[in-house]
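Of the protein chains in this complex, all but one are displayed in their positions.
Naming follows writing order (A and B), and every chain is counted from residue 1.
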Amino acid sequence: MKNSFFNRFVPKQPKFFSLLEHLANILKEAADTLAESMGHVTPQERETYYKKIKEVERRGDQVAHQVLDELETTFITPLDREDINALASGIDDVIDCVNSCAKRINIYNPHGLGEAAKELCRFIQQEADCICKAVNELETFRKNPAALRGYCVALHDLENQADDVYELFIKRLFEEEKDAVEIVKIKEVMQELERTTDAAEHVGKILKNLIVKYV
Amino acid sequence: MKNSFFNRFVPKQPKFFSLLEHLANILKEAADTLAESMGHVTPQERETYYKKIKEVERRGDQVAHQVLDELETTFITPLDREDINALASGIDDVIDCVNSCAKRINIYNPHGLGEAAKELCRFIQQEADCICKAVNELETFRKNPAALRGYCVALHDLENQADDVYELFIKRLFEEEKDAVEIVKIKEVMQELERTTDAAEHVGKILKNLIVKYV
Partner (left out) sequence: MKNSFFNRFVPKQPKFFSLLEHLANILKEAADTLAESMGHVTPQERETYYKKIKEVERRGDQVAHQVLDELETTFITPLDREDINALASGIDDVIDCVNSCAKRINIYNPHGLGEAAKELCRFIQQEADCICKAVNELETFRKNPAALRGYCVALHDLENQADDVYELFIKRLFEEEKDAVEIVKIKEVMQELERTTDAAEHVGKILKNLIVKYV
């Protein structure tokens, strides 16, 4: 297959777009599972959710790798290969962050994560949603970039809101909580949730660059 | 403008250099504001300084994005586009780190940051200064690289000195301070200050690569 001379010149546009859509859906699944896990606080449940999300993350890795493989063996790509690569790695990074959140919840096992953690999870879900919809625009955004532009703005806004929630929460945590070990546990988890919203916004920046470059 | 065929072939060298100088000046402004903030320790003042620096950081983002836009629409660039891009991202990363320092001072709000934090801020200011001067050399360094080489050496030395200050400080902090929560607050801020000096040295490495490549 890879060595078929003819094959290398056949445009495989739909393949790349459908792989990226697949990857975005895996991110959505990871984000939804993380949000769901917030309602389950026993160590056993937390471990189960971590294993679930880890399995989702591995599927993400495979799809991201498939994109790389395709890039190596395809001659004509629908966007420059560095752009497809950046997008796949960017989405994969968000999935890795979600996995890292679940891992930290499992290994640090803080007593209660509270409302702010749930809120951050909801932001991550909304960002995953935006990324799914944005990826669906890739085939058509050159003719009509309005929708894609809208998702970029939304990703930027969501991250800003998440920042505010995170900053206010950490401020209060360090003012009010007196148990240093509990503070460390909660901080490690919340930092990773916030880092995940950043990683999602980074995908927004990659998408914005596509508009600058191709429209 | 972007679609003007003719325009794409006109060398826009001064534009790139002046954008990079603008970005370096924004870094200088951020570093100076951070250093100034060290003298103001009430939560209100810290929040005000964080907001100030956040606004500076946003201007930096805009200029870094302008560089990207220019790269996409300019045919002949004074240095390879990956080099201009690396330099702009590198300087932007330092500005992001400065912003992150101000954010951590604001949300962790440690009682006293002490002399070591002030020293690290002075190193960051000196590094920002070096970067400004180095960027001013970009138009002429191929003929006369001595000055640029000097700034690279200076950036390397400053980072080494900052490392020593940071390491000695953390060692003492963990030996002497007994309040675990205060330790965590101070550590989070000092780690970010040190990371900022690293990010500035990384710009030095990018500049050094320019000398290797073009001289």
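The definition used in the following text is that contacts are C-beta pairs under 8 Å (C-beta built on N, C-alpha and C of every residue); 3 or more make two chains touch, one makes a residue touch a chain.
These numbers come from a predicted model, not from an experiment.
Peer 1: Which of these touches the unseen chain: A:I76, A:I107, A:A147 or A:L168?
Peer 2: In the full complex, the listed residue that touches the missing chain is A:I107.
Peer 1: Touching the missing chain, which residues of subunit A?
Peer 2: 68-69, 72, 103, 106-109, 180-181, 184-185
Peer 1: Could you please point out the subunit B residues that touch the chain left off the display?
Peer 2: Contacting residues on subunit B, toward the hidden partner: 167, 170-171, 174-175, 178, 180-181, 183-184, 187, 209, 212-213.
Basically, only the chains that are shown with their structure count from here on.
Peer 1: Rounded to a whole Å, what is the gap between the Cα centroids of subunit A and subunit B?
Peer 2: 27
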